[in-house]
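Some notes on the structure that comes next.
A protein chain is absent from this complex, but the other protein chains hold their places.
Chain naming follows the written order as A and B, and within any one chain the residues start at number 1.
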Amino acid sequence: MLSAIGVSSLDDLFADIPATVRATRFEVPPPLTEQEVRAELARLADRNALPRISFLGAGAYRHLVPSVVGEVIGRSEFSTSYTPYQPEVSQGTLQSIYEFQSLICELTGMEVATASHYDGATATAEAALMACRLTRRDRIAISSAVNPQVRRVVETYCSGPGIEVVVVPADLAAGGSGLTGPDVAGGILDAGFACLVAQQPNFFGGIEPMRELAEAAHAVGAQFVAVVEPTSLALLQAPGEYGADIVAAEGQPLGIPLSYGGPYVGLMAARMESVRQMPGRLVGATSDAKGRRGYVLTLQAREQHIRREKAASNICTNQALCALAAATYLTAVGPAGLREVAELSVTQARHLAAAIEAAGLGERRFSAAYFAEVAIQLPDAARRHAELARQGIVGGYLIERDYPELRDTLLLAATELTRDEEIDAFVAALRATR
Amino acid sequence: MGGELTVVEPLIFAASHPGRRAVRFPVASAVAASAAAGQPALPAAQLRSRAARLPEVSELDLLRHFNRLSHLNHAIDLGFYPLGSCTMKYNPKVNEWAARLPGLAESHPLDPDELAQGSLELEWLLAELLKEISGFAALSLQPAAGAHGELTGLLMARAYHRSRGDAATRTKVLVPDSSHGTNPATATMVGYSAVTIPSNDRGGIDLAALKAALGPDTAALMITNPSTLGIFEDQIDQVLSAVKAAGAIAYMDGANLNAILGRFRPGEAGFDVMHFNLHKTFSTPHGGGGPGAGPVGVSERLAPFLPGPLPMLADGDPEAVIRNAWRGRSTPDARFALEAADARPSAIGRVRSFTGNFGMFVRAYTYIRSNGDAGLRQVSNDAVLAANYLRVQLAGSFDLPYDRICKHEVVLSGRRQKREHGVSTLDMAKAILDHRIHPPTIYFPLIVEEAMMIEPTETESLETLDRFVETMRAIAEQAASDPDALRGAPLTTPVGRLDEATAARRPDLRHEFGAT
Partner (left out) sequence: MLPDDLRYSREHEWVRVDGLQATIGITGFAADELGDIVFVELPEVGSRLTQFATFGVVESVKAVSDLYSPISGVVSEVNQALRESPELLNSDPFAAGWIARVAMADVAELDALLDSRSYAELTAG
């Protein structure tokens, strides 16, 4: 090959790198055979002490990943293909995304859904920026009961174009509702706000008055951005029913493993009239000259590779294989299965709260109804949480890490995987840490 | 509309029959139900009125549907995929084995640090390796993709200028006219205006034009090296001096790192910040459009601004940890932790949840350890060898806009075929599909007429490259002898050319229930 090219050595192909900038070191360890690299990765995996009992949620949830999901996303025709820019040889990817978009619209009650975003936090941030473009306003309001990591990401994205972020304080006092008051929101919102962002269930598991919050936003001509947990939509009202203009969500609960935080999948949905301001990829149905149905990336003129500096967002690579996992999950569980997941999560969260209260170990901080996550107050929570961790039990999330004023409060999550024996063992272990 | 069309594979909704499903779940025990009864019920007014019409299918029907869909895709695991700028190299399956290890796959990102020592060590070691490979002083794994890394990089550049008091005057980001669309789009997301700098006739950035554009109003230069033309910027030292002299930040788009492993370390050369694409150079699967990962490496002066929390070695000697890890051993007294939330008050803030696309870190780490120093050097040697081989073999059949040694990709032009026979690069790309080869990237970069960007990667055999050359030469000949055949291509794919105009004019973006 070298002679075909007309050079005598490989180094000749790199002669155009100026001498002053050539690498002077490259101290990467030597190659490993397959068995050696497997041993190394097993070493690292073994250094993780997976808890034997966990009630940790706070934005990432331990759900069953049905076996069939792994089979589908493990097919290398899906995993080793690229973005479907040549649709004639990408109908597998394109049709599966069209189905995904359809499923998300159906779940959220909205008219159009994108092909995915990096995670729920960035999807929420993009939704806020989209609201600013739609309304041509430069302030957004966001409830303090929205997941703190989501709020941090929204702040970062808004800092780009200089959008002001105003927090609507939720009622987080002990014994308070733990919810965002529509009157409080209404008192803050004015015609300078592009949107109000609220989460359902909120970070504390509380069930927010979403319809009234939407009304408060609409009263000043602002958009209502609903950040939702997808499995809850089996039981709770779809955002399209209560007047959401844009929906964002973290799709991890839909068949995606915890995997220390990623890859996850951000969901975004909206009304058709806003589609031209939506960031991210969209797949549309069409046909070929022989009358065969086919799917293509469409409305691409919104995106960076065409609009460049005028694009709504710079997003290119998204989370396609994770979206496929979510679509497979929703298809595998079906409406009945998703309902079962939600009902069992809801029941076990209540079982857990009741068991803790019955044992006199703690009480719910907030009075409002909650979904599958609940904030429990108990004395000396930080110390006891650490003691339990040493025993391989993760007693939820220590809320004071993000809300310093909420000391001695644990956020406990339950899912369909939560077993009665785990609740009993947890209560016993918690008692022993008193 | 649906009635008259031939459907290759029906939508999953067509296989739906009431009462079917693939997965069932237990019901709550009597004990649980009874305990739950005393807690506040879900408010009736906020319950869903109508269940979502998710498909009701058996596991067998589900699997058959997705298997049949997968058969409609071309993929690296089926055939050659020389998409320029995407680095479609083989994705080793041991990476998948590693990512599925339960200890890693089931690790919750908010678990107490002492339960996540493996996850933290892996992130720390990967960061050390990426820093060594690139010559940068510090690194964040947080960004989820290259474009996300670009956003992070420009936010850090702005934070840097703010810290020095001249952010208000530095409003422009310079990008070459050959840049990927994400570069100017990112500039806009950060409130900058993008200024385009022309390329010279050798395919590099026009140094004089760059120097003329650089000034006290420049926040950053974003440049890809090797460029999107596949050409190494042989004046990169002067480019970096000029940018530094103007007080601006030098950003390198690391999409083309596959060309220069072991030969050029951007941090060492003087760049301030670079994003990596783990789904390109580091073999994590493209997944039909993601997930990827876009870590950013930075120089010392930008380190305070990196998005956190970063994984750090809280106790233990870093040299010992690295030495042991390279030998496949743990260091007993080493303790890893996520840095405290207020550890770096100048940090730009989170760009996403948690610490990043960890599953891709596992794959990239496995890849780097498998290849090692010798393997990674060979990656670039072979990638560049393959691209130059294609360059000389195809230069007779197509116009070669820049007749010089390229790196890992080569850009050709279909200009001759367009002018002489009315056959466009698009027509030729569609013809390539009939040969079970994915076409190169077409119509990018924008500065080359009828562009075709070919990146073979290092994982293809000489036989595959030669077959590609034969195919391309045959298509060039067909452009002259039978242009209509090319305009009708593809003929053997599951669908032919699709009506993209109607798809955009009358968008159909979801299934309408009731119309099945």
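Keep this in mind: contacts are C-beta pairs under 8 Å (C-beta built on N, C-alpha and C of every residue); 3 or more make two chains touch, one makes a residue touch a chain.
Because the structure is predicted, anything quoted here is derived from the model rather than measured.
Q: With the missing chain put back, one of A:Ala301, A:Ala358 or A:Ala382 would touch it. Which one?
A: Selected residue, touching the omitted chain: A:Ala301.
Q: Decide which residue listed in A:Arg25, A:Arg52 or A:Lys310 touches the omitted chain of the complex.
A: A:Lys310
Q: Of the residues B:Ala212, B:Ala245 or B:Ala501, which one touches the chain left out of the display?
A: Checking the options B:Ala212, B:Ala245 or B:Ala501, the one contacting the hidden chain is B:Ala501.
Q: Suppose we count only contacts with the excluded chain; which residues of subunit A make the list?
A: Counting over the whole complex, subunit A touches the hidden chain at residues 276, 300-301, 306-307, 310.
Q: Contacts of subunit B with the missing chain: which residues?
A: 443, 500-501, 504-505
By definition in this document, only the chains that are shown with their structure count from here on.
Q: Provide the C-alpha centroid distance between subunit A and subunit B, rounded to the nearest whole angstrom.
A: Spacing between the chain centres: roughly 20 Å.
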